[in-house]
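Report on one structure; see the data block that follows.
As you look at this complex, bear in mind that one protein chain is not there, while each of the others sits in place.
Here the chain labels run A and B in written order, and each chain numbers its own residues starting at 1.
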Amino acid sequence: MEKPLTQHINSNRPPLNFNEYSGVGGYEAVRKAMAMAPAEITKTVQDSDLKGRGGAGFNTGMKWSFVPMNGRHESKYLVANADEMEPGTFKDRLLLEGNPHQLIEGMIISAYAIQANVSYIFLRWAYKKAARVIRQAIAEAYDAGYLGKNILGSGFSLEMHLHTGVGRYMCGEETALLNALEGKRATPRTKPPFPQVSGLFGKPTIVNNVETLCNIPHIINRGAEWFKDLSLGDDAGTKLYGISGRVNKPGIWELPMGTTMRELIEEHGGGMRKGYKFKGALPGGASTDFLVEEHMDVKMDFRSVAAAGSRLGTGTMVILDDQTCPVGFVHNLEHFFAQESCGWCTPCREGLPWTEKILKSLENGSGRQEDISLLEMHTQFLGPGNTFCALAPGAMEPLQSALKYFRDDFEKHIDEKRCPYK
Amino acid sequence: MLTPEEIEEIEHEAALVPVRRAACIEALKIVQQRRGYISDESLRDIAEHMGMSVEDLDSVATFYNLVFRRPVGRNVILLCDSISCYVMGYEKIYEYIRERLQIGFGETTRDGRFTLLPNCCLGTCDHAPALMINNELYRDLTTERLNEILTEYK
Partner (left out) sequence: MAVIYIDNVPYEVKAGKNLLEACLSLGFDLPYFCWHPAMGSVGACRQCAVKLFKDDQDTKGRLVMSCMESVRDNLYCSIEDTTAKAFRSQVIEWLMTNHPHDCAVCDEGGSCHLQDMTVMTGHAYRRFNYKKRTYNNQYLGPLINHEMNRCIQCYRCVRFYKDYAGGKDLDVFAAHNNVYFGRATDGVLENEFSGNLAEVCPTGVFTDKTLKEHYTRKWDLTMAPSICQHCSLGCNIIAGERYGELRQITNRYNGDVNGYFICDRGRFGYEYVNSLNRIQHPLIRSHVPEAVNRETLFDHLKPLLSGKVIGVGSPRASLESNFALRQLVGENQFFSGVPETTAEMMEIILSVFNTGDVRIPSMKETEEADVVLILGEDLNNSAPRLALSVRQAVRNNPVEVANTINIPAWHDAALRELVQSEKGDCFIAYPVITKLDELASGTYYISPDEIARLGYAIANFLDPQASAVPDLQGNMQGHAVLIGNSLQKAKNPLIVTGVSLQNPSIIKAAAAIAAALGEGDRKAMLAVVVPDCNSMGLAMMNAPSILNSTALSTIGSPDTLIILENDLFSISQEAQISEILDRSTNIIVLDHLHNPTSARADIVIPVGTFSEADGTLVNNEGRAQAYFQVYMPKNENLRESWRWLSDLKNLRDGTTDANNVTPHDLIRQLADKMPQFTGADQAMPTADLRIKDQKIPREPHRYSGRTAMNANLDVSEPKPPSDPDTPLSFTMEGYKGLQPAPLNSFFWSPGWNSNQSVHKYQMEVGGALYGGNPGVRLFNHINPGDRSYMNGIPPRFKPDKENWEMLPLPHLFGSEALSSLSKGIAELSPQPYVAINSMDAESLNVDEGSILQVIIEGVQYELPVKIKPELPARTAGLPYNLQELTGIKWPAHGQLVKG
């Protein structure tokens, strides 16, 4: 089984330095790419069916193809989204700490494809070790001539900077991230115009997730068909899957796209801990709908998970066991989302705290019958398109599916005027 | 007054961006790194140095939860209160800290040794519960381990 992304990652060892990375074939893809036309790279990536690993699952090559290539722009930007703050998500950390050169290489090629001349890595504050190794790796890449002016004599130049955040989940949303990079409040921007035409500093910009970008060198080296063949499911490539919660071996693994939930939990996660039963799981981070027992054999790819009523999201799963109160679980999530709302649009700013208060009152035993319909109203009205960005709709996914699958639990809280799990 | 070192670092960051104000978050970080938090006075000085109004900069500073606009203790504990840590029992850790240090979220011990803040997901969910103290990450926490860890911070 091929593990292109993690093959050189060993958490017991420091990450590969420049020489080590080159020694295992690193930066070959850059050299190959520089011989290709930018459009050709974009096409290869598009053909590979690489979908964004940041959560939304949009075809990466397609996204690049919206960047104007008419040479009219003095500046264009590429941004690696390394903000990873989605609760339950810890996959980019592995790639960042484990093999920073892989990301840098992916970024150089991506920047070349859209002819960006400046790139940023937007790294969340908490990833101290990642910051250290990335700084080191960027310096090495500059020294080796892979960054800076006239890379490998190709005439293509690229600057790369590391920007570390100062908190706020919102910064992961790509347009809010751009505002943060501009030294502003990280409130999102409307689309259209898309960042591809008016992004960072008003210039064409691509924002891609770390995992997405790390795939690029491999696609360039091995081709689109190879990439597609890695998968067991409907979407191409491998995927970093993770599990947290009460399984025997929580962790993170690179597996073929389309690995089933059952295989993930039972094989890789080592099954549920003794004394705990599986009740449900958020398949791809805090802002995805619950999947339950009946979905055990769903293939974890974008299409299949969507067909099962959820989203693959970040592919890192949080497990709800039978001894954790689903209402408390969702309350924790809504507390998070309410705190992290940027405060720009009404439904999210006012609606999320309301759901949080309701859920808390249910947990305290002071829930009222009408609370469930109020929660349902929120899941309806905080849906996609009704709020300014995808934060609030994401927040509603676990809530709406909890109301669907664990409704009994909600009702018991109200009937018994207490949390039955306490 | 900003120190010459602070100014030098800020200027280095400002040179990397096409618009000066884009470096304002870096400037806040640089000053906080040295002084623990951003006092009203520091805020004024940074704003002036960046060519921004105090309001403009404070609007940014107060948006981000890791820019500290009030004094913090010598050591800042960021306790992850997000979902995986919730499932794995961060609340027990919280209770332990409350008992032992007599502080809740947002509070600083009377001796100025610790400030406790809630933090969202630290990205180490497979090793929940987790917390950070200053720049150090601690995972797979138990109250026993935490007991040892806390003694390391003066």
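In this section, a residue touches a chain if its C-beta (ideal position, glycine included) is under 8 Å from a C-beta of that chain, and two chains touch if they have at least 3 such contacts.
The shown structure was predicted, so the numbers you read here are calculated from the model rather than taken from an experiment.
Novice: Sort through B:Thr3, B:Gln33 or B:Ser53 and give me the one touching the missing partner chain.
Specialist: B:Ser53
Novice: Touching the hidden chain in the complete assembly: which of B:Thr3, B:Gln33, B:Thr62 or B:Asn147 does that?
Specialist: Going through B:Thr3, B:Gln33, B:Thr62 or B:Asn147 one by one, B:Thr62 is the residue touching the chain not shown.
Novice: Pick out the residues on subunit B that sit against the missing chain.
Specialist: Against the left-out chain, subunit B lists 19, 40, 43, 53-56, 58-59, 62-63, 65.
Novice: Hey, which subunit A residues sit against the chain that's not shown?
Specialist: Touch set of subunit A with respect to the missing chain: 168, 170, 182, 185, 189-190, 192-193, 197-198, 201-202, 338-347, 349-354, 357, 361, 370, 374, 377, 381, 385-388.
Going forward, only the chains that are shown with their structure count from here on.
Novice: From the C-alpha centre of subunit A to that of subunit B, how far is it in Å?
Specialist: One centre to the other, that is 24 Å.
Novice: If you look only at subunit A, which of its residues touch subunit B in the complex?
Specialist: Listed in rising order, the residues of subunit A that touch subunit B are 75, 84-90, 92-93, 124-129, 159, 161, 163-169, 180-186, 201, 242-246, 250-252, 282, 286, 316, 318-321, 324, 328-329, 332-333, 335-336, 339-340, 342.
Novice: Can you list the residues on subunit B that touch subunit A in the complex?
Specialist: Within the complex, subunit B contacts subunit A at residues 16-19, 21-26, 28-29, 59-60, 63-67, 78, 81-84, 86-88, 119-128, 132, 135-137.
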